[in-house]
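Shown here: the complex without one of its protein chains, the others still in place.
Then we have chain A:
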Amino acid sequence: MNTVVVAQLQRQFQEYLVSLYQQGFLDNQFTELRKLQDEGTPDFVAEVVSLFFDDCSKLINSMSRSLGRPESVDFKQVDSGVHQLKGSSSSVGARRVKNVCISFKECCDVQNREGCLRCLQQVDYEYKMLKTKLEDLFNLEQQILQAGGTIPQININ
C-alpha cells in the first residue's frame, strides 16, 4: 500500500466530492445516503444511484412521449412522472434535478407544454451530467480501494 498515493487519491476524492456539493449537484440527502453504506452494504450508494438513473431515463422517455404529441398531452401522466422524479431525486439528493422537477411541476400544473418540454430537456441534461460526475466519483472510490485505502467520511455542513 502506497500511503502517499492513497493520501493523494483521498484528497482528490474529497475535493471532488466537495466541489459537487458546492456546485449544487448534491445536497444533504446524498450525505445521508452515504451514511447508510457500511460493511454490510458496501455498494448501497452505487445501487441506489444507478437505480435512480434508470428510473430517470425511463421516466424521461415516457414523459417525452407524452409531451411529444402537442394536441393530446396527458398532463396527468406527466404530472405523475414529474412527481416520481421529484421524489426519486429528493431521495437520492440530486439537488439540481429536484429543482428542475419543481419548476417542471409548476409548468405542468399550468399545463404549459413548452415549459414542460423545456424542463424535460433540462432534467435530461441535469441527470446525465450528474451521472457522469457520479461515475467519476465512483471510479475514484474504486481507485482508492484498490490502492488499499479507505474511503474518507466527509462531513459536509
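Throughout what follows, a contact is a pair of C-beta atoms (placed from the backbone, for glycine too) under 8 Å apart; a residue touches a chain by one contact, two chains touch by 3 or more; residues count from 1.
Here, contacts and distances are computed from a predicted model.
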Among "histidine kinase", "Septin", "WD40-repeat-containing domain protein" or "Large ribosomal subunit protein mL51", the UniProt name of the subunit that does not appear here = "histidine kinase"
Of the residues listed, A:Glu15, A:Glu47, A:Glu114 or A:Asp136, which one is in contact with the missing chain?
-> A:Glu47
Out of A:Ser57, A:Gln77, A:Ser90 or A:Gln143, point to the residue that touches the absent chain in the complete complex.
-> A:Ser90
Contacting the left-out chain: of A:Ser80, A:Ser103, A:Gln122 or A:Gln143, that is A:Ser80
Absent-chain interface as seen on chain A, which is shown | 28-29, 32-33, 35-36, 38, 40-41, 44, 47-48, 51-52, 55, 80, 83-84, 86-88, 90-93
